[in-house]
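Quick one: the structure is below, questions incoming.
A single protein chain has been removed from this complex, and every other one stays in its place.
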Amino acid sequence: MGTFIVRRLLVALGVALTISVVSFMLLHLSGDLATSIAGPEATAEQVAQIRVEYGLDRPIVSQYLDWLGGALQFDFGRSYYYQSTVIDLIVERMPITLTLGGLALGLAVCISIPLGVVAALKRDSWVDRLALLFAVVGQAMPSFWFGLTLIVVFAVTLKWLPAAGSGGLEHFILPAIALGYYATPAMMRLTRTGMLEVLESDYIRTARAKGLSTTSVIFKHALRNAIIPVVALAAVELGFMLGGSVVIESVFSLGGLGQLAWDAISRNDYPVVQAVVLIIALFYIVLTLLADVANAALDPRIRTR
Amino acid sequence: MPLLDVQDLRVDLPVEAGTLHAVRGIDLSVERGEMLCLVGESGCGKSMTSLALMGLLPRRAQLSAGRLDFAGESLTALSERRRGQLRGRRMAMIFQEPMTALNPAYTLGNQLCEAFLRHRLGNRRQARERAIELLERVGISAAAERLAQYPHQLSGGLRQRVMIAMALMCDPDLIIADEPTTALDVTIQAQILRLLRDLQQEMGTAVIFITHDLGVVARIADRVAVMYAGEVIETAPTQALYANPSHPYTRGLLSCIPAPGKTPPGSRLQAIPGVVPSLVGEVEGCAYRNRCPLVREGEVDAARCERTPELRRLTGDHQARCHYAEHRAATRVAQPEMSP
Partner (left out) sequence: MTVSTSTTSRPSRAPAAGGRARALGELPLPRPAWSRVTRKMFGHRGLAIGLVCVGLAVLVALFAPLLAPHDPYFQDISNRMVPPVWHDKGSWTHVLGTDKLGRDYLSRLIYGTRISLTIGLVAALISGVIGTTLGVLAGYFGGRVDAFISYIITTRLAMPVVLVALALASLTGGSLTTVIVLLGLLLWDRFAVVSRSVTQQLRDAEYVYAARTLGCSLPYILVREILPNIAGALIVVITLEMAHAILLEATLSFLGMGVQPPLPSWGLMVAEGKAYMFFQPWVIAIPGVALFVLVLAINLLGDGLRDLNAPGGRN
């Protein structure tokens, strides 16, 4: 178990470093940065000046090492557009994205797990078919379009909730629904198949042979085992949702990390883009680590290895 | 009055091609403290019978019975709630696969005490004490520490011992053991068999022991019922069955067992040629006639076998479902060793 954890951590560290290289190179390999920062009307002198000013004339490796050294101390440089450091921008926007992700995940869990359990228990019934339909629709719906539809229906027509902007919790409800629906189908299906598989297993028959109540058989014996992979998936889905927040946040003008990234991309504000890519990737890495930990905690076969 | 009295038990399963008659009208009775062995090859309906008795049939299965009485109560008339109170409390079950029959997510202690607590036989402390006592009785050392262990930390033999202890937790009147030794190593098989036999005699619990292995039967059973194609084709006290097997199928099964000292070294073990008929749709006539050596050798009138035979009383407690049960063919049966 000990060596397993160490190896797992080393891989995570390696992945994080690789991604830092990728997110740095991403923007440096795809054209002359100085030209794109300066804009189309800049003169050659201005471009040259910018190149020196931003240190773009130095070798790429030393630029990377400087950037990484700073990143390790949470110093991602200054934004080209805003008059502040990148880390300040991120710290300011982060809570919004985390709130959105947390709410969306909570929503997805609250819907997908009960629905998956019921679908499995009532296999091939109308509930099961409805759940499947719900999942299939969720997988095919473009999240930006679903977000816009929610705005038209609930904000414009019914006037129940605000259409855009950040503020109180009510601003998060529609975005959380739009983002959460995106994560629901996979978790629902995994719960359903897991339950179906477990309900067929020998130990469920043993539990029934003991005369246990149906509730105890389903929740204590079946769900407890079926839920293990779902917990891991939930962690991974949260990682995906943080990455996907760029779409939902720009639809709802929510002003979190995602919108910061989108604005930065449109304005060629590279230090911000690099930092956000790296930070969201780090979140994903940490979340997958947590998923492994949760797996081990829930499954004695892994825990006591 | 027998503890368990079953008459004309039928189990039907809807399948794609029609209805599978898994159990086709069997009669069984088990006295208190008796060990009955239900013998047959896979697919003969013996597991379906045990699940039907426990009330654990798959939901799509249909059960009907002329009589299904347990300790004077009709099981078919009971509510699901009342049935749940019997299950695990007065009738318990041991399954074939010890590796998968225990829930991997809970400790042995948790799973052992579960039924005891559910049937309100005492508090947690008492449940724990009984679990330790029974684990020791089934031959598990350091019982108290074992309670905190998980199933995957135990070998198959140990898990089957835990399953036996679990079945005994509520001191049931009847235990149904469905091939409890099939998945185990041969040496461990023998240990588990002896343990079951000892416990059964010590506690006076009735046991229905299901197996495909007639060699096992000789060592433990009081009485034997041989099943074929969803029917009981012969039933007799163990001694009588081995001394005088009356159904050609029983004789076939017995000749498949090598007997030390009697089967000549290097000789081929016998096998019964042919296949079991499909139980989808109605089976007319004797179900065994397509494999029956009496029919094949032309020793009997095959036309008579087209009519379905009844389970007939031959002598005393010995019954067989064959028109020619009294016919003695040239097939000589090598008898396995009987243990005292």
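In this document, chain identifiers A and B correspond to the written order of the chains, with residue numbering beginning at 1 in each.
The rule is simple: a residue touches a chain if its C-beta (ideal position, glycine included) is under 8 Å from a C-beta of that chain, and two chains touch if they have at least 3 such contacts.
Because the structure is a prediction, the values reported are computed rather than measured.
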item	value
Residue of A:52, A:91, A:110 or A:137 touching the missing chain in the full complex	A:137
Residue of A:98, A:265 or A:290 in touch with the missing chain, whole complex considered	A:265
Footprint left on chain A by the chain that the document does not show	11, 14-16, 18-19, 22-23, 26-27, 30-31, 36, 132, 136-137, 139-145, 148-149, 151-152, 156, 189, 192-193, 196, 239, 242-244, 246-247, 250, 261-262, 265-266, 268, 273, 276-277, 280-281, 284-285, 288
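In the analysis below, only the chains that are shown with their structure count from here on.
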item	value
Centre-to-centre distance between chain B and chain A (centres being mean Cα positions), rounded to whole Å	54
Chain B to chain A touching residues, read off their complex	54, 56, 84-89, 92-93, 95, 97, 100-106, 114-115, 118-119, 150, 152-153, 163, 166
Chain B-touching residues of chain A, taken from the complex the two chains share	201-203, 205-213, 216, 221, 224-225, 298-301, 304
